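Shown next, in structure tokens, is the structure this report addresses.
Here the complex is missing one protein chain, while the rest keep their positions.
Going in written order, the chains are labelled A, B and C, and every chain counts its residues from 1.
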Amino acid sequence: MKPFEIVTKPIEVQKYMDYVLHPSAGAVTVFTGNVREWTKGVRTLYLAYEAYIPMAEKKMAEIGAEMEEKWPGIKVAIVHRIGELHISDIAVLIAVSSPHRKAAYEANEYAIDRIKEVVPIWKKEIWENGEEWIGAQKKYPEKGGKSR
Amino acid sequence: MKPFEIVTKPIEVQKYMDYVLHPSAGAVTVFTGNVREWTKGVRTLYLAYEAYIPMAEKKMAEIGAEMEEKWPGIKVAIVHRIGELHISDIAVLIAVSSPHRKAAYEANEYAIDRIKEVVPIWKKEIWENGEEWIGAQKKYPEKGGKSR
Amino acid sequence: MIKIKYFAAAKETAGKEEEVLKQKKMTVQQLLDWIEQAYPEFKGMSLQVAVNEEYARREDTIHSGDVCALIPPVSGG
Partner (left out) sequence: MIKIKYFAAAKETAGKEEEVLKQKKMTVQQLLDWIEQAYPEFKGMSLQVAVNEEYARREDTIHSGDVCALIPPVSGG
């Protein structure tokens, strides 16, 4: 494993927790973003994620470096899965260890906010009646209506 | 497993993550409190945790109920280990799932704060040169000096 | 009969895990007074009392059959 990576296989949580844990760590926070079945009344069948892989891994490593500067003493791993993901699959995982818990929470939440801003990864939602790449301007089809 | 439990064996993270995950959950946060080797310059050899087990499980379930009221739609599991714990062992784990991530972070941090306030669990730190039950009035031995 | 359970630092101070008082009825404050008389080392310790697994106030009444617990400052997590 790499501490900042794009993968195509299911994400194993323990691997990333083990990576960040060390004898000075008193707290570990893990965030997973999972595929949710219902979004604003629309049922998702599955998601398709695509990434500009080398740039995405570079940007995730940069986020990790930003975090370690803001919260000294933490250790970070970030992994994002691409390809076809189904309900409850983990799309993204962030693991942060820290001597004390406050930094572990704050840094973790900072990471997911930054990932959503700068990492070149795209999500296409596939519903029963359509599909769409999700971007800054999210458009959801009317409930029961046709998309596109 | 029970969603709010005191255990004596090592805590398996995946078990509690699986418990809180469901198709409407888009985010899962996990916090683990781990045994840290150094605290304020004093080296911990190991910790001994004790609990008033039935009351502790009841209080953890109450915290879970408080959380579900404050952040509707979340699902919670809390487990605390007792007995002798060594460096990097997980003492406490909190898993929270939520449709959206904000609540998963907030509720998780709320849980650990409340656990430290109201759940009847006690930690004894065992150092090279002494030991002490850690309470509200924390006293650490001088570096290199004798405790008690 | 009132059962008293001692935990953590309180267990070490009392030198036992539990004991039974042959009282029919007393307040939490009276229980604490009795404990401080029986074990002077408890004086000055910050203690809460749980009655039947719930935190109790000093003025609450303990009845025969209740299970009390001496709760030193908690330090879980």
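Simple rule for what comes next: a residue touches a chain if its C-beta (ideal position, glycine included) is under 8 Å from a C-beta of that chain, and two chains touch if they have at least 3 such contacts.
All values reported here derive from a predicted model rather than from experimental measurement.
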item	value
Chains on display which the left-out chain touches in the complete complex	A
Residue of A:7, A:21, A:45 or A:118 touching the missing chain in the full complex	A:118
Subunit A residues that touch the omitted chain in the full complex	33, 49-52, 54-56, 58, 80, 91-92, 112, 115-124, 133-137
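In the analysis below, only the chains that are shown with their structure count from here on.
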item	value
Mean-CA-position distance for subunit C and subunit B (Å)	25
For subunit A paired with subunit C, centre-to-centre distance based on mean C-alpha positions, whole Å	49
Contacts with two or more other chains, residues of subunit B listed in rising order	33, 112
